[in-house]
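Quick one: this structure, given as structure tokens, is what I'll be asking you about.
Yeah, one chain of the complex is gone here, protein chain that is, but the others are all in their spots.
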Amino acid sequence: MLKVLITFLLALSFLACTKKDKQSGSNEYGLKNSETLRIVVDREPPSLDWSIATDTESALITNNLMEGLVAYNLKDPELSLQPALALKWTSSENAKKWTFKLRRGVKWSDGVEFTAQQIVDSWVRLLSPLTASEYAYFLFGIKNAKEFNKGTIKDSKQLGIKVSPQGDIQVELESSMSYFPYLLTHSSTFPIRLDLIKKHGVNKWTEAGNHVGLGPFNLKVWEHDKVIILERNERYYGEKAKVKNVLGYIVGEKSTALNLFDNGQVDAVKDLPKSELRFLAKKKEFIKESMLGIFYLGFNVKKAPFDNVLVRKAFIHAIDRNEIVKVLGAGEVPLKGWVPQGMFGHNNNVGLAFDVAKAKKYLNEAGFTDLTKFPKIEIGFNTNENHQRVIENVQAQLKRNLGISVDLKNEEWKVYLNTLKSNAPHMFRMGWVADYPDPDNFLNLMTSYSDNNHTGWGDTQYDHYIEEAVSVADKSVRKLIYQKAQKILLEKGASVFPTYSMVQTHMVSQRVKNFPVNAVYQFLFKDVELEKAK
Amino acid sequence: MSRERKRKLITSVLSILFAATVLLNFFNYEVPTFLWALDGIVLFGLLSYYIITQKLVTYMVKRSLEAAVVLVIIATMTFLLLRIIPGGPFDQEKALPPEVIANIEAKYQLNEPVYMQYYYYISGLLRGDLGESYKYVGRSVTDILAETLPNSIQLGFYALLISFLIGIPTGVIAASKHNTWIDNLSMTLAISGVSLPSFLVAAIFILVFCFSLNWLPPALWEGPEYYILPIVVLGIRPAAVIARLTRSSVLEVISSDYIRTARAKGLSERSILFKHVLKNSLIPVLTFSGPLIAGILSGSFIIEMIFAVPGMGKHLIQSVSNRDYPLVLGVTLIFSVLLVLSNLVVDLLYSFFDPRINLS
Partner (left out) sequence: MSNITQQQIRTPKSLWSESYDRLKKNKASVVSFWFIVVICLVALFAETLAPYPYYEQYIDDILASPNSKYLLGTDSLGRDMLSRLIYGARMSMAVGIFTAIISLFIGATYGAISGWFGGKIDAVLMRFVDILYSIPTLVLLILVKVIFDSLNLFEDPELKALTGILLALSVVGWVNLARVVRGQVLQVKEMTYVEAAKAMGASHIWILIKHVFPNILGPVIVLLTFQIPANILFESFLSFIGLGLQPPFSSWGVLANEGWRSLRSFPHLIVSPGIVLFLVMLSFNLFGDGLRDAFDPKMKK
């Protein structure tokens, strides 16, 4: 009997081994490698419903499946806007009323015509309290939008969104907002098909097979937690995508992604692990690009000794940003001002520079003559390899430059957020990545009424400048106002220590041409070309 | 046909059936539905036959009821712990306006008192509804589990299989060559198997088998060649434990009186080993399977991360850091069900192999 069993098993395994004669050069999904861009998606996209999704991975996919009224001109270093579904847009009355003239004859991937109503549907859906979208606040600038989202206004007709008889979109805002069109590059404002949502149900319409879009690719396969495949959309109104398929493996662990890259199974890996940068930066596949984001340390000005501005100034003077950047090693840019590199308003001539002598002088003036008796302070940060490097270096620098020992307190992310809200530590790390490429997005953070200002610092003059700047259309005037505001924030208040301007790092295979790397972190794959294997 | 031959025939047919399913599944064949069905029916039939003939029906009912109570208690404990942890599911770097937060809380009934939330959750649970994930908006927890659990089970099952296939023979050989270099070597290897963190073992294996030898892919879950590394790395630790357990168990049996008697009777060493020693010494190994399965389940998280296996393990960790309450609860409960089930099966097997134990 045993013999029969063994023979049978052997036969079966033999059969099994010969089963797959894969066509060489194609993968498990039958896609030819020469026609397929293979990328790593860092985590399962939480949702491909663009009214609901809020994270970078969902945006990465959605931006290739859909388009909005306007798009970034990614070739322009100033990131101006270019027409997408809207051909032209005009504003009146100090940027309070906007009109968008739409492109005609555009078809969804199922052949249905694109209409202005689909834009209105999308914005109403985004703002509806029932949708409970986190990004609803994106459109809070629109007239009555906040009240509608709150539920105090029930009728969506009262919103400042109309379709004109000519089929244009007319938007009326609560107050002037010079950067309003920039918001429309964001996926949460893309048009939506209510008929599809109705047909497939609110939870299933984003699955492969049900999903329909206006962008250069279609969603072909979405095996949750495993793989996403995009396929060229032949109905796309613009220039068709050059690559036939995009295959995204969902791989959470970065070292795994790099292993796959080294093994030739994927063409690109983004956000490289910091510990490996010094090794990877030497390779020819390495790509680095600035990003509209800042890393900063905040002081809790309600807590002694940082209730004294002299102590805050002393600490800022005592930390050398260059050393931090050196420890990080990805080519981050030291940041003295509050606006990241690559955005207008960026200015490294404001703010306080590294100067240990000054630091000691300020501490002396503040009454701390014996620094060994300096009160115990704590720097808080959330558990993360990158943050840990920075904070540990800050700790070492304070010890070396001032002789002050500080305690570190790292917390799990959500616990940390809770701590910041309820009882922020003496010093804490935080960051901000642009929602839209405008300095307002950064300076607004530190207004006295901002929910994101955890320092407890506030200045009415500062608040005033920020409000004033939004209504000004002239960029050079705004630049000046922002300059003054930054002086108040960084030199008078000294409530934050801007540390560096973020960068992004990638490994991209040599066979990929035109890999989309840009400051707004949008990955649009339609222009990617693949070189034939040699 | 004699009774003995009949028994042998049945055992062989069943072994072939199961082996076929296992192999087909491993080599990524579409296992025909009828084969799954056949496996299921046979297993269920055997189990019911055993339960009925051994008069275990009341025992089973009792155990199931107990299990249900245990699961509700676990759900309650996890629910409470989750509410104690600081930080909510929708806290994030960029603070949301109060209107938006109010809408989200209303959608998930988070604005109601905790006891009401608990009531909603438990009543949903009793209806078999695990709720919707907060993070993966619109996906029900049941869907997420249904999509990821099979991969985890596949990984865990093969790891278990391989750990028995390696562990038991190693243990038996080591014991039969007690105090020789073979014994020492295999036991040193076994101890080494539990001496490094599994992520390090995985890294070393990837370095050797992918980048030095170029035999196997470093990650993904696409076919047999992809399965081998994660299964082996996950199986090493249990294999080592089983080998040590088997060895000491065999040693104990060998030195027992009845084996001495058998020896004295002049039975061949081989027949002693297979007929008497093995059967008796495997019982303690079997009892260990419960904790073993638990270990494989919790160890699978690291392996799933490193080898990009689309399994459930990573949800266990990530859902906690996302404060995705329904998903944490769902994953916890599924793990608990698996543990409870495996303990039950182990108990049944135990009583099957060791007639002295009376479950009822």
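In order of appearance the chains are A and B, and numbering begins at 1 in each one.
Quick note on the criterion: contacts are C-beta pairs under 8 Å (C-beta built on N, C-alpha and C of every residue); 3 or more make two chains touch, one makes a residue touch a chain.
This structure is a prediction, so every number in the text was calculated from the model and none was measured.
Enquirer: Return the single residue from A:410, A:452 or A:509 that touches the missing chain.
Expert: Reading the full complex, the residue touching the unseen chain is A:410.
Enquirer: Among A:156, A:170, A:395 or A:483, choose the residue that contacts the chain missing from this document, as touch is defined above.
Expert: Only one of A:156, A:170, A:395 or A:483 touches the chain omitted from view, namely A:395.
Enquirer: For the chain not shown, which residue from B:11, B:58, B:195 or B:271 touches it across the whole complex?
Expert: Checking each option in B:11, B:58, B:195 or B:271, the one touching the absent chain turns out to be B:195.
Enquirer: Would you mind spotting which of A:88, A:157 or A:326 touches the chain that isn't drawn?
Expert: Result: among the candidates, A:326 touches the missing chain.
Enquirer: What residue numbers in chain B mark contact with the hidden partner chain?
Expert: Residues 70-71, 73-74, 77-78, 81-82, 84-86, 187, 191-192, 194-200, 203-204, 207, 211, 248, 251-252, 255, 294, 297-298, 301-302, 316-317, 320-321, 328, 331-332, 335-336, 339-340, 343 of chain B touch the chain that is not shown.
Enquirer: In the full complex, which residues of chain A touch the absent chain?
Expert: 254-255, 273-276, 278-280, 323, 326-327, 329, 383-384, 388-389, 391-393, 395-396, 407-412, 415
To be clear about the criterion, only the chains that are shown with their structure count from here on.
Enquirer: From the C-alpha centre of chain A to that of chain B, how far is it in Å?
Expert: Each chain's C-alpha centroid was found; their separation is 39 Å.
Enquirer: Touching chain B in the complex: which residues of chain A?
Expert: Its residues touching chain B are 1, 4-5, 8-9, 12-13, 16-17, 19-20, 27-28, 43-44, 46-47, 49, 52-53, 129-134, 136-137, 140, 146, 149-151, 202-203, 206, 223-226, 249-253, 255-256, 259-260, 262-263, 265, 412-419, 421, 430-432, 435, 451-452.
Enquirer: Across the complex, what residues on chain B touch chain A?
Expert: 8-9, 12, 15-16, 19-20, 23-24, 26-29, 85-88, 90-97, 99-100, 102-104, 106-107, 135-140, 144, 147-148, 203, 206, 210-211, 217-224, 305-308, 310-311, 314, 318, 321-323
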